[in-house]
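One chain of protein is taken out of this complex; the other chains stay put.
On to subunit A.
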Amino acid sequence: MTTFLRKRIISSAVPLVFVVLGVFCLARLTGNPVDLYLPLSATPGQRAEFSAAHGFDDSIPVQLWHYLTQAAQLDFGTSLRTGQSATTMVLDAFPVTLQLAGMTMLLAILGALLVGSLAAHRPNSLIDRIAGLLSMTAASIPDFWFAIMGVLVFGVGLDLLPTSGTLGGPEIWVLPIATLLIRPFGVLVQVVRGSMVGALSAPYVKVARSKGAGAGRVVFGHALRNSVTPVLTVAGDLTVGLVNGAVIVETIFGWPGIGKLMIDSILQRDFAALQAAVLITAVTIFALNILVDVCQALIDPRVRQAVPA
């Protein structure tokens, strides 16, 4: 188990390093923020002073070195946009997105396990076809459009739910979570159904049936454990995609989360905030991948033995 964990950590850390370096370089490519933050009438002297104050006049390797040494001490500099510490901004925004994403994935996985198992229980039955069509549609709806339709129908038309903002009771969660939920849910239902169908035709399920186990016990007791491994893998990949969704959802509903922070920082060349936000996202995804691997190893002994290189 320790060897397994060590190998997985090393192979997942490589992308992490590349992402951090890549964002640093790409952010520098977006141009010098001086042009954006100082008026056109600024004298060359003022521009040089602004650059020096924020370290933009150093060479790129020097800037990178500063960035890495400070990041090691959890200091990501100050945001150009707000003058706040980037760390504070990110730590304020992160829990919002984490709650949103965590709730979404939990609901998506539980819902998909239920619907997918029901569909796989009787392949080509009415339930299976309805679930198939629904999941395909859910996975293909553009999330921004779904969000706008939600606002139109429930916010404007029926006046049941708030159209944006984070003030209010539990009803503020409904539309953002529903928007984030549709794609992972649709994809996962198809994955659960696919792997369930495979598991249900396996010999050990026949044995369980012939011993007289009921339908519920066969599906949830025997087949589910075996078919949950691919579901976890796909769920891990989908969580990366959830960041895409978070950008859209937080923009539309005005949530002060990490997605909105990132897009605002990119558009306003706020390097410090962008790098901190990307780093915390990358670290979360990294931790999540490890978690998925550990869960899989715990659930399925075959994964533990066949350690990937």
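Just so it is clear, a residue touches a chain if its C-beta (ideal position, glycine included) is under 8 Å from a C-beta of that chain, and two chains touch if they have at least 3 such contacts; residues count from 1.
Definition applied: contacts and distances are computed from a predicted model.
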Chain not present in the shown complex, as UniProt names it (candidates "Pyridoxal 5'-phosphate synthase subunit PdxS", "ABC dipeptide transporter, permease component", "1,2-phenylacetyl-CoA epoxidase subunit B" or "Ion-translocating oxidoreductase complex subunit D"): "ABC dipeptide transporter, permease component"
Contact partner of the left-out chain, one of A:3, A:59, A:124 or A:210: A:124
Of A:22, A:95 or A:221, the residue in touch with the unshown chain: A:22
Where the missing chain touches subunit A, by residue: 11-12, 14-16, 18-19, 22-23, 26-27, 29-31, 120, 123-124, 136-137, 139-145, 148-149, 151-152, 156, 187, 190-191, 193-195, 197-198, 201, 230-231, 233-234, 237-238, 240-241, 243-244, 247-248, 251, 262-263, 266-267, 278, 281-282, 285-286, 289, 309
